[in-house]
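Dropping a structure here in structure tokens format, bear with me for questions.
Excluded from the complex is one protein chain; the other protein chains are retained at their positions.
Chain nomenclature is as follows: A, B and C, assigned in order of appearance, with residue numbering initiated at 1 for each chain independently.
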Amino acid sequence: MTVQSVSLVIAGSGGAGVVTAGSLLLEAAANAGWYALMSRSSGPQIRGGEAAAMLRFATEPIMSHDDSFHLLMAIDWENIGRFSAEIPLIATSLIVGDPAHGPAPAALLGGKPREAALAMTAIAEKIESGRPNMVALGAIAALIGLPPEAMQAVVEQHLKRKGQAAIDASMAAFHAGVTAAADLPATPKLPAVAAASEPRWSITGNEATGLGVIRGGVRFVAAYPITPATEVLEWLAPSLAKVGGVLVQAEDELASINQIIGASYGGVPAMTATSGPGLSLMIESLGLAVAAEVPLVVVDVMRVGPSTGIATKSEQSDLNIAVYGLHGDAPHIVVAANSVADCLFTTQWAVHLAEAMQTPTLVLTDQAMGQARAIVPRPAELAFIGQRLTATAAVEGERYKRYAVTASGVSPMAIPGTAGLTHTADGLEHNEFGTPSSQASDHQAQMDKRSRKLTQFNYGDHWAEIIDADAGPGDLAIITWGSSTGPAREALRRFSDAGGKARLISVRLIAPVQPEKMAAALAGITRAVVVEQSHSGQFYRMLRAFYDLPKDTRSLHQAGPLAFGPGRILEQLNAWSS
Amino acid sequence: MTVQSVSLVIAGSGGAGVVTAGSLLLEAAANAGWYALMSRSSGPQIRGGEAAAMLRFATEPIMSHDDSFHLLMAIDWENIGRFSAEIPLIATSLIVGDPAHGPAPAALLGGKPREAALAMTAIAEKIESGRPNMVALGAIAALIGLPPEAMQAVVEQHLKRKGQAAIDASMAAFHAGVTAAADLPATPKLPAVAAASEPRWSITGNEATGLGVIRGGVRFVAAYPITPATEVLEWLAPSLAKVGGVLVQAEDELASINQIIGASYGGVPAMTATSGPGLSLMIESLGLAVAAEVPLVVVDVMRVGPSTGIATKSEQSDLNIAVYGLHGDAPHIVVAANSVADCLFTTQWAVHLAEAMQTPTLVLTDQAMGQARAIVPRPAELAFIGQRLTATAAVEGERYKRYAVTASGVSPMAIPGTAGLTHTADGLEHNEFGTPSSQASDHQAQMDKRSRKLTQFNYGDHWAEIIDADAGPGDLAIITWGSSTGPAREALRRFSDAGGKARLISVRLIAPVQPEKMAAALAGITRAVVVEQSHSGQFYRMLRAFYDLPKDTRSLHQAGPLAFGPGRILEQLNAWSS
Amino acid sequence: MESCAQKKKYAAKDYKSDLKPIWCPGCGDYTVLNAITRALAELALPPEEVAVVSGIGCSSRIPAYTSVYGFHGVHGRALPVATGLKLARPDLTVLVTGGDGDGFSIGGNHFLHACRRNVDLTYIVMDNQVYGMTKGQASPTTAPDWEGSKLTPEGTGINPFQPLVVGLASGANFVARVSSSDPVNMAQIIVEAIRHPGFSLVQVLSPCVTFRPEQAEWRDIVRTAVVDVTDDAARAARRLMTDDGFNVGKVLYKGSRPPFRPEFENTSGSVAELEARFAL
Partner (left out) sequence: MESCAQKKKYAAKDYKSDLKPIWCPGCGDYTVLNAITRALAELALPPEEVAVVSGIGCSSRIPAYTSVYGFHGVHGRALPVATGLKLARPDLTVLVTGGDGDGFSIGGNHFLHACRRNVDLTYIVMDNQVYGMTKGQASPTTAPDWEGSKLTPEGTGINPFQPLVVGLASGANFVARVSSSDPVNMAQIIVEAIRHPGFSLVQVLSPCVTFRPEQAEWRDIVRTAVVDVTDDAARAARRLMTDDGFNVGKVLYKGSRPPFRPEFENTSGSVAELEARFAL
């Protein structure tokens, strides 16, 4: 059944407490038993300035925003017009502003939304210590059907330390908003859910990423701050300390990647997180990790490129550098998370893959999922714990071969401290012992081995998420990856609800490619649309390079920062089936 | 007609003067009116150690080595076995050693070459100041038909400063070698050419690269030394000084790429040269040049990767990083030289393209062509001089738009010093003025503009070199690039001589892709073989991604450092036509 | 005199663009922008003959707020961009602006080599002992016990970087420290720095009111340095190694090494002559 959901935005300028209001609403929604997704957007100012919290609530898990918003609640209008492209409003949308701040900016009215007024400032002024944002929350709660008790609990929790008076003032403003909402036009309501049907978490993609690597066994992290990856690190620093690990802030990304190479060579699973500009600086040393066969995980929380681009906004355009960016032939692993919750699965899996294959593994997430907070079903326990094939004792009369040519391509690795197995790991081409060699035969043998270990590994079913419409796959497919999976899922769901047949293939294992598995997934498919958020259609090109695609394959790509709404994808499916 | 040529190797350990001997032979061959190609190989020692000079002579221009060598003249045998893979010897080959140094190492005898002895040391000892390498040269000259006068002139030139006695001693040893050769089995001879039919040059690929950028207008170079690109810089430093330019040795590659960005922003056409590891370090700042629209040229003299790899050997495996290596969608230009002489054409063209489109242009050459010396027809004068579209005066009442959205995608660029047009160039996404912007519409407009300027440019016929067999293209094609073009040309020639029909397409403009031109070039072609020197078939994958290839397209790829012989390619053509 | 007649008078505002800074209200960088524009006015340099180059950070936003030529590059690489620009265009006055993170963390190597190379640049570092732009992490100049960042919740535990000492040790030709609370003095020192040939380093104590609110106190802590300028780098370095970092307002060192300036000689040489060497 098509997701029943409510989408709304709270916006206002710096001091207006927009982000706090959004967070309170999210928590209250969680209390009400709903699922939720919250993203934020803000202006260029370092602090203050305009901000918007985009929220979507539903009675079942959701992974994407909708095509438009039901409600925009603007605490004031200052520069909010700048968000117009990010906040699609249509004729059925409702835009509510405070008459004290004048009329809504024209930029927001393009879709001819219904307009209404709520005197938030005036109402708040009548309550001692009352604040307009609590009035707004009250009105929103009433409009969308959020029970006041759900908010009560949240406010009590948040203002505990400020005392009962503060709590009362807040709730008074809230209730005034509830009351005032009676005069507002209606918006869709969500049913309250008595008790949540399953345990749920509130987590951001960046937190899930941090948790995933810790679960996978990472205990050493070196990093250099960069938006939007910093929160991964900020979560990891204190969390690692709690489980016997360490985070070191390095002088730059060249240092952070090389520090984790050193730590991993020393036997401690290691990772770093960065974004495009930082990944660019790590390229040379990623090649070193490939050649010297040092396992490690690098998370790239993608932002809009090229160059410094737009640091605070999302795009899926680092696929190329992640897959092809290294000089020489440098086989490595690239995986991509497809939702906030999947950041956990994918990074934990990444540690497992890196350690098992002694190779650098890149994880692609992005600003949209990294900085979004979601209420999600409690993630499953996973069996992926980084496990390295080690050499632990010398074999009498045999010199240890660090880079032994094996059938699997994986060579048992001696960890420093192990007697009798000393050797030098090397980024120069080498023979099996690790001794530098310029012989074509050694190069060929090591190249074969390094690529074989990746192609022969058993990735199970995790290479992709494959979802069929209720009526089956039919002959249509959506092929996508990463953040575009959320809207693609929802497009499929709507298509399915309308009786359509189609299959969604969201690729998690970007490299090495899995031609056989993809061929199986594409069996019977004659038309496919490749969905991604990049200007040049990087994913489509990559698929063409390595897979046999259906003859009628279309590329649906757009540059960031605007995400696909499910509707754009649905359109293509409908066009085909009509 | 199939090239008539002689291929030989002079090898020996450090002190044996192998490289000098090779150079003398090359010059003498030039004097004899021949064309030639000389490559070198040496052991891992920094100085001294084993060395080999591989030479091929012909009466017409050649761009590749042959499948095997007619002659190996070994001054001694020490470690020469290490070169066995690089010196294919077959049953008709002749291997000549000095009995004073014992028998030839088994590694060289796999192809069962004919063996013969020449007592170079003993003969040389009989001549005052006589040296074995001159005896070897005499024998070689006699075997291959090089007139002694050609060598006389070279020796006179080289030993001028050492006086007549030294010249006489050398020539005496040489003539002793000529005499001794009478007892050696015959090898193919080349006819002497009375007078050269056209003006010729003796030049290495790295020198040609340097000359190309100077011709194109580059006057600022910043660089960090790296094998095998250093000679480009070593040639450029004094040469630039002669034409009013400057070379600065930077502290690292991050500095060198940013220095040239600064110089080019200042209006002076600028370049750097590096190899894979250095290119990796430049990735982030190449993205800056894309976003800020700063023209510059980066030459990557490719070596064996990944990581430090094999610094002194060749591979075509930096295609991926060059094309796809930047984070975000970062359209830029990638061109590749296809021979020693073409380094000149391609780099000069690269400067032209970079300046015309205000974008970084990568030039791919490689160790094989960079460090090879060739006797080539004098290169043509070219009209490509870097010419930037500049804004030179303020328009009354209009604020200057550095990143104006134009039909061509190129925006007139104001050079610092121009009054009224001050602006800030920026790597952040920006609007037309250059002001940072996080609006999706500005991002889209600038992305469109930056890609449009590359796709709409008129590249003329230079995007590829297309050669048909005498009898026409038929339905077969070889598609290749860079250093693999030499052997591919020769394979086509042999195929053509045997009456075969085929077409060779050697792509010089790697990016942006030229689908229409390729489609035209592939009209009527039903089978194609893609030839390249990479382990993973990077070029083949890239072609698949962007071009519609004939259904029966095969990938013929091998890792470096061994080059393709023409025979391997011919085999594929023959297999198809038989 | 012709040159005098030509010398147009400029006001500080002539060097400012219309762009509103993204900085937080109260950020120290506002006065640095003022001081720079004031200094340019004092020097009466035509805006088009000046370029300001920067990397990434709050402080690195300065170029776009000026009306001279600007280049806003990537994080940590302002100095090499400026080096290339100045070497290619010796006629321009080139300033470099940035932060302690941009200059001394990711950009540390270029800092060392810019000091050594001694190109005629003026490098103005807004030192707030924090990464402002990325919301408050420790920088190289942060005290080891600052616990304000989630990345180093127990402090960095490492030695703060001493920019002026390292600058002197590597060969900077002019060294000064100023406070953003005294823009008039700062402007004067920047004038001197620009006038002095070679690489001039000006450290500005420029508070980050958002992530280091305690730095608001700096305005009261700073004092005018009592020492006089010296031309003895070893002496200046020794003084600074034992200094608490709050002696400001003075030029501390002026050296006399000639700037690095390879000549673009317009020699008689032609490309044809270069080519002739290849001809057989």
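Just so we're on the same page, a residue touches a chain if its C-beta (ideal position, glycine included) is under 8 Å from a C-beta of that chain, and two chains touch if they have at least 3 such contacts.
Please read these numbers as outputs of a predicted model, since none were measured by experiment.
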| item | value |
| --- | --- |
| Chains still shown that are in contact with the chain withheld from the display | A, B, C |
| Of A:Arg215, A:Arg388 or A:Arg503, the one touching the omitted chain in the full complex | A:Arg215 |
| Residue in contact with the excluded chain [from C:Leu43, C:Ala169, C:Ile221 or C:Val271] | C:Ala169 |
| Of B:Thr92, B:Gln157 or B:Gln249, the one touching the omitted chain in the full complex | B:Gln249 |
| Sole residue of A:Leu89, A:Val301, A:Ala350 or A:Ala425 that reaches the chain not shown, by the stated touch rule | A:Ala425 |
| Per the touch definition above, residue among A:Ile90, A:Val268, A:Leu389 or A:Leu549 touching the missing chain | A:Val268 |
| Residues of chain B in contact with the chain not shown | 44-49, 223-227, 230, 233-234, 237-238, 241, 247, 249, 251-253, 277, 307-308 |
| Residue numbers in chain C that touch the chain omitted from display | 104-109, 112-113, 115-118, 140, 157-162, 165-166, 168-171, 233-235, 237-238, 241-242, 257, 260, 262 |
| Residue ranges of chain A at the interface with the undisplayed chain | 30-31, 196, 199-203, 207, 211, 214-215, 219-220, 222, 239, 241-246, 248, 250-252, 254-268, 270, 284-285, 287-288, 292, 375, 378, 416-428, 434-436 |
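Here, only the chains that are shown with their structure count from here on.
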| item | value |
| --- | --- |
| Per-residue multi-chain contacts in chain B, two or more chains | 284, 287-288, 292, 427-428, 436 |
| Residues of chain C engaged with two or more neighbouring chains | 74, 76 |
